[in-house]
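I'd like to ask you about the structure that follows.
Of the protein chains in this complex, all but one are displayed in their positions.
Chains: A and B, in written order; residue numbering restarts at 1 for each.
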Amino acid sequence: MWKRWVGPVSSCKKWLFNETFSVQGGNFDDAGRISGNIKTILKEMGIGNDVVRMAAVITYESEINIVSYARQGMIRLHMLPEHIEIEAVDEGPGISDIRLAMQQGWSTATDKIREMGFGAGMGLNNIRNFSDIFHISSDVGSGTRLKMIIHIQQEQDR
Amino acid sequence: MNIETIVQALQLSVKSGRDRLGVEVRGGYVGDLLSDVMANSREGDLWITRQIHQNIVAVASLKDLAGIILVRGAEPAADTLEKAVRENIPLLTADLPAFEIAGRIYQMIGPRKA
Partner (left out) sequence: MLLREVQKILDAEVLVGAEKLDMEVHTAFGADLMSDVLAFAVSGCILLTGLTNPQIIRTADVLDIAAIVIVRGKKPFPETLRAAADKKIPILSTKYILFESAGRLYEKGIVGCVEKVGGSRVFL
């Protein structure tokens, strides 16, 4: 149902760029700022529009999840020669049933979150659909960790 | 203009409420915020949305909407479909996005009557 990240994607794990951004739970004012930053960074690095879009969507949805459900978290962006890795790690309630959480439409959003246009239960799906490799793990009471990989050269570009 | 005519013209998929396709469509409503739909939609509106959870059936029922079209490939959640069947609410699906579906239906039924 989802692709597992099975190991290093490059034998030469040399970071071209590596930055961590912190996310504060409940802070909807700030949510989305990191994805804006990442979009700017990737564009400046000459990354193609499709890949920038993928990274932006993944980051935004990850940020919103942390803001909506966790106490705090962080998003890491790693640029490698052939891949972009995005990790979203949070301290929060965790997810007890990942398969259920991945079901389209499944949501634990409050009314406040829904009124803002979030919480339709599509976030994790968007993240998965916009990644080339997607890994999710979670510990109830501790938090959730997402790891996404995007190939810089997409299928249609080859 | 009834639902059946719109189903044929737009090649919509019918998931429930098959025997209510003769219902007249008086207008259209596009929206995903349930509170907005509750406040602004009118009886006889065909509701275009991507919300798939079961609350949409309750809203459609309460507001006497003609039916619901889930667009852009959205599929109803299992309990949503179950509820729509039980309450005999026409639930339709489309591959095209809301803007296109709304645009085409608007061309067929015109602006909302006052």
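The rule is short, and it goes like this: contacts are C-beta pairs under 8 Å (C-beta built on N, C-alpha and C of every residue); 3 or more make two chains touch, one makes a residue touch a chain.
Source: prediction; values computed, not measured.
Taking the complete complex into account, A:123 is the one of A:73, A:94, A:123 or A:143 that touches the chain left out. Among A:57, A:86 or A:101, the one in contact with the hidden chain is A:57.
In the full complex, chain A touches the hidden chain at residues 1-3, 28-29, 31-33, 35-36, 39, 49-51, 53-54, 56-57, 60-61, 64, 116-118, 120, 122-123, 125-126, 128-132. In the full complex, chain B makes contact with the omitted chain through residues 27-33, 36, 40, 45, 48, 50-51, 72, 96-100, 102-107, 111-112.
Quick note on the criterion: only the chains that are shown with their structure count from here on.
Note for the complex: chain B touches chain A at residues 32-35, 50-53, 75, 77, 80.
The residues of chain A lying in touch with chain B in their complex are 103-107, 114-115, 117, 120-121.
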